[in-house]
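The other protein chains are all here in position, but one chain of the complex has been omitted.
Just so it is clear, A and B label the chains in written order, and each chain counts residues from 1 on its own.
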Amino acid sequence: MKNKINLFLVEYAINALVRRGGKHFFIGFIFTFLIFLLSSTLFISDAIKLELGSALHALPEITLQRFVAGKQSDVPIQRVDALLDIEGVKSAIPRVWGYYYFKPAGVNFSVIGMDAFSRQYTQTLQTIVDGIDMKALEKENGMIVGEGVKKILGANYYQDFFNFVTSDGQWKKVFIAGTFNASISLEANDMILLPKKIAYEIFGMDTTRATDIVVSVSNPKEISMVVNKINLLYPDMRTITKDDIRVSYQNIFDYKSGFFLSLFMVCAFTFFIIVYDKLSGLSSEEKKEIGILKAVGWSMDDIIKEKFYESFILSLGAFMLGICFSLFFVYGLQAPLLRDIFMGYSNLKPSFNLPFSVDGGMLCLLFLLSVPIYIGATLIPTWRASILDADEVMR
Amino acid sequence: MIMLRDIRKVYTSASEEVVALKNISLHVKVGEFCVLKGASGSGKSTVLSLIAGLSKPSSGEVMVDGKQISKLPDTFSAHFRRRNIGFIFQKYHLIPTLSVKDNIIVPLIPENLPLAQIEQRVQNVMEKFSIAHKATSMVKYLSGGEQQRVAIARALVNHPKIILADEPTANLDATLSMELMTIFEMLKNEGVSIIVATHDPLFFDLACVDSIKEMKNGEIVS
Partner (left out) sequence: MTLTPEIIALLMLDALFLFFSLIALVLSVRIFLKWDMHSTHALQYSLEKQSYLVSVVIKYIFTLKIPLFLFFIFTCNKLSNIITGAMCAAGVVNSVDFGLYLTVFKIINLYFFGFWLLLNRADMKEEKLPFTKLKFLLFILFFVPLLAEIVLEISFFSSLNISKIVSCCGTLFSAASTSYLSLLFKVDKTLVVGIFYFFAFLIGIAYFLKNSVVFIFANGMFVIFAIVSLIVFFSTYVYELPTHNCPFCLLQKEYYGVGYVMYVTLYIGTFFGIGGTILNGLLRSDDRLFLKISLLFDTLYVLIVSAYPLSYYLKNGVWL
């Protein structure tokens, strides 16, 4: 049994790659670039998913929104007590929040109303609020803003305060009392925290109502049961669980990368046609070489193997090179240009670091998307070369 | 040793059939030096490629060393060729961008022998034809005579029992041709069968040549 890899054949293949450098360099270069593009895209979307995942981790287990005539509407605050009576519910907190459209910059701020004493429903908010004296904030009519908001306001000459336009057309002047740092950047960058009273005023809401209610459940396994009970109690309320949000995010990004991948496939297909064409068109030099090899005793099998090593080495090399480049591009340089494709939904969002998220599964995926397909493109040209008649050299 | 019986070889292209060989019968004994003479296109090269198992006859049989080489599947005929046949071509047919040593190794590659054994064989044959000092030079920078010796070294690295030479002197000057003759004579004395296809008159009255066959239009005429 001769199953050992023939190192001389490998050496010959490497030699052949080098000897016909021009042709192979071109293919190798484009292939590396394609793999670079592909892996960068997947790395970025995975990194964003991971970042979102950690942000989602902090989300409340269940969010309740009230729908009236198919549109989201405010929730009467007294429902909170009824919710707390449901068995398994640990807490129910009414939230007052919304988006405020800032026309000069064309962006939305998330405006969140805070109470002095109420417990916050996420860890992040809790840490932010812990560092703030809400009472003082209320007294001095102030707000705390995210870094992104501060920057935008500053650019529009609002250094110390900002005039909100309330829903009845009044100006509401609120002072900027401070900013919070962007360690939890993705969710907090576009955020404005201010006392609930001011939030009600800006949105023109009735103080007996809340935007929505967040419910936390003591035992995560009981979530679906609690959801059922709430649906029975308040048929007009829609329950959104953390899992729902996670799935929909996952879908958005799978969809985005899937879409990108489909485009990529078109490029890749074109590329493989080029490979096929390049490899099929053997120069007379190459034909002669194959003739010589056959005459000195190489079998078709040996020639197929040699050509296979050539394309395997080339594609594996391009694969590794492409991966290295994109690791550097995505995690070293934070993927300039490309990441915008994935985060195009707000000017304020993109200011976080992509967390490292490459694992074995991802590398397998990238490998399967590149190397086997390249080799597939070379199969027929390789076979064609191997069946060439050796007679060529005899003339 | 080598037996060709009623060989007929037809090349079929899309539009026509070309008969390259008809009724060829040839017998070459062990250690015999046989010259196939004839103009180009007379079918000499085809006979050589049939003997080597590089192409297959349309009818008839080719026996080499007791094996019907025309019936062997590719893997086996390649194996057979590697072990038993050394080829010397008209224009040397070396791989110009490889070094001398790498060119000589080529026939040994499919065997996948241990490194030491390969080194040993290559070294021996390079010394025999005094090109060892050029081992690492690229073939395309060598002189014609050196290239010829590399080509012969490559043909002999597997210690073949049969040497097939196709117009070996076509590109050689008188001195190099004479040198080649000496090598052929030496090989013949070692018991190697030699078949040379040529129209160079130099071979026709050589002492060591045992038989001369003349070919014309795909047939052996004398």
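Keep in mind that, in the parts below, a residue touches a chain if its C-beta (ideal position, glycine included) is under 8 Å from a C-beta of that chain, and two chains touch if they have at least 3 such contacts.
The structure displayed is predicted, hence computed values, not measured ones.
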Among A:P76, A:G332 or A:P372, the residue in touch with the chain that has been omitted: A:P372
Options A:G169, A:P235 or A:G361, residue touching the unrepresented chain: A:G361
Residue of A:S73, A:Q126 or A:N251 in touch with the missing chain, whole complex considered: A:N251
Residues from subunit B at the interface with the omitted partner, ascending: 10, 12, 56-60, 70-76
Hidden partner chain, residues of subunit A it touches: 1, 42, 243, 247, 250-251, 254-255, 257-259, 261-262, 265, 300-301, 304, 361, 364-365, 368-369, 372-373, 375-376, 379-380, 382-383, 386-387
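Following the convention adopted for this analysis, only the chains that are shown with their structure count from here on.
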Touching residues (chain side subunit A, partner subunit B) in the complex: 2, 4, 6, 8-9, 12, 15, 19, 288-289, 291-302, 389-391, 393-395
In the complex with subunit A, residue positions of subunit B that touch it: 45-46, 48-49, 52, 54-55, 74-75, 77-79, 81-83, 85, 87, 89, 93-95, 97-98, 102, 105-110, 112, 118, 154-155, 158, 166
